[in-house]
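This report concerns only the one structure given below.
Now for subunit A:
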Amino acid sequence: MTLLRINGLGLEIHGTPILRDVSLEVARGGITGVIGESGSGKSLTAYSVMQLLPEGSAPRGEVLLDGRDIALLDEAALCRMRGNDVSMIFQEPMTALNPVRTIGDQVAETILIHAPRTSRRAARRRAAETLERVGLPGDQFPLSRYPHEMSGGQRQRVVIAMAIALRPKLLIADEPTTALDVTTQAQILDLLKGLVAEDGMGLMMITHDLAVVSDMADDIVIMKSGEVVEQGPARQIFGAMTHPYSRALMEASGHVPERAGAAADAPLLEVRDVIRDYPMARRHVLGPSRMFRAVDRVSFNLAKGESLGLVGESGCGKSTLTRAILGLDPIQGGEIRLGGEVVTAGHSVSREQRRKMQVVFQDPYGSFNPRHRVGRLVCEPFHLFDRQPRSDERDTALANALESVGLKADDANKYIHEFSGGQRQRIAIARALIIRPELIILDEAVSALDVSIRAQILDLLADLGDRFGLSYLFISHDLSVVRSITDRVMVMKSGRIVEAGETAQVFDTPAHAYTRSLIAAAPRLPDHAAAT
Partner candidate 1 sequence: MRRLIPSRNLVVGAVLTAGFAGLALISFVWTPYGVTGVDIANRLKPPGGGYVLGTDQFGRDILSMVMVGARTSIAVALIAVGIGILLGVPLGLAAAARRGGVLDEVIMRANDLIFAFPSLVIAILITAIFGPSAVNAIIAIGIFNIPVFARLVRGGAIALWQRDYVLSARVAGKGAARISAEHILPNLANLLIVQGTIQFSLGILAEAGLSYVGLGAQPPVPSWGRMLAESQTLISIAPHIALFPGLAIVLTVLGLNLLGDGLRDILDPRIRKTRR
Partner candidate 2 sequence: MIPHSPTKRSLIGALLLSGLALTAYAEDEVQQQTTVTPAPAPEVDPITVTVGLQLEPPHLDPTSAAAGAIDQVLYANVFEGLTRFGPDGSIRPALARSWTISEDGLSYTFTLAADVTFHDGTAMDANDVVFSLNRARAEDSVNAQKALFEDIASVWAMGETQVRVTLSKPNGNFLFNLAWGDAVIVAPESIENIKTNPVGTGPFMFSDWVQGDQIELVKYAEYWGAPAQLDIATFKFISDPTAAFAAMMAEDIDAFSGFPAPENLPQFEADPRFTVLVGSTEGETILSTNNKMPPFDNVKVREALAHAIDRQAIIDGAMFGYGTPIGTHFAPHNPDYVDLTANSTYDPELARTLLSEAGFPDGFTTTLKLPPPSYARRGGEIIAAQLRAVGIETEITNLEWAQWLEEVFRGKDYGLTIVSHTEPFDIGIYARPDYYFQYDNPVFQEKMATLNSEADPEARSALLAELQTIISEDYVNGYLFQLAALSVANVNLIGLWENAPTQATDLTSVYWDE
């Protein structure tokens, strides 16, 4: 029977319509997955349930919790409801906790707020129990811990603990795992599932990733630009998607671009026993400076025209390695050869070498100087030529680059803020492309994009790779992406490469335990769904 029913929910913020006639249900003890890309209004739907909407919000329709319309409650009543009947978990565990108060206080607070007569000791005892429940046993994680002393996963557990401390009827999870590594994500998802089962809570699971909910949700709601486009029992939904957007979404999540992938065996990039150490904070003023080894004797080859994947969880050293290869940071051991020549770090990297490689970064918003026009941005690599191209050469090159990434030549005169995230990544690729390098390093290049956009960019990369015979070093934490676009893949863990091989082989028959755990943890769409 239903715990939460949202009926014809509409929302305007400062007059701009955000939600239109959203209706959905969460059953007691049931899990409803709300899926949508950024801007689909899924999060605001959740916030309307909490009645924590930004200023200037004008909601319509009814939100019934146990048949009681919470839209009609006054602030006091709402405060009694929040954290008690309805709780919420947020996307960014790093910032969701008050940095200056201990986890114990913050969990106990939930209890004390709603049962003021509880003694502090009692509250703290319950806090300890709850933390235990979410997998933070008191002996390892005393109540006196501060958030900054814990990892993202652990913090997310604390947030969950605060949410479930009073065993609410309804738990709302807003992208609870998006910011986490796959393995952590899997653990958190299991935890949530477990809690729902134990306490018989209703769970409203909000995510952009179909796969995440595919194997846990009872019901699926798919939203697009403020509207519910499709909903129903999960099995049925994955069985037969009716709405074109749902299908597109479905298709995109499992997307595999076609690639010719003709890799010559002449090595373009050779990495030999590369070591990268960071100095760490000293214990004493005059104590010896301790070193942190971010990259530990890494070796590999990248053949011309090959697309090589490098997967690993955050902090495994893959970005550090990238910077070393780009010659941005010095290395403490081994050597890196590009086209046979040694890459030495710093400004001394020869321009010839730099001309051979370019890079595309993750963040489509941070990678451009907002004050320059696209033309100037894209042409920046020309700085690598001793003789600057004549303006007409430059313009044709620019036009070609932009068109080859699916933009128009006259976009060159626009400023970067006039483009969407996807377009910006295209521009980033154009910039990488304009001097026709042999190697392009893609550092999480598609991680920040919605699945549908991501699919397009992947296609583009595949296409460009074939057309210009480019080599890719494809760095990502997302296995599915790597799987879809690389010939070979390397798995990196705490500075070391633990496994490398043909992509298909690595994924189907992983040799290393870590690789196995990674693959196991990665959420997968039900096969029958992918088939359709």
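Simple rule for what comes next: contacts are C-beta pairs under 8 Å (C-beta built on N, C-alpha and C of every residue); 3 or more make two chains touch, one makes a residue touch a chain; residues count from 1.
In picking the candidates, the idea was that all candidates are chains of the complex that A comes from, given by their letters.
Because the structure is a prediction, the values reported are computed rather than measured.
Touch between subunit A and the candidates 1 or 2 in this complex is found for 1 only.
Per the touch definition, subunit A reaches candidate 1 in the complex via residues 326, 328, 347, 349, 351, 354, 357-359, 361-363, 366-371, 377, 380-381, 383-384, 415, 417, 431.
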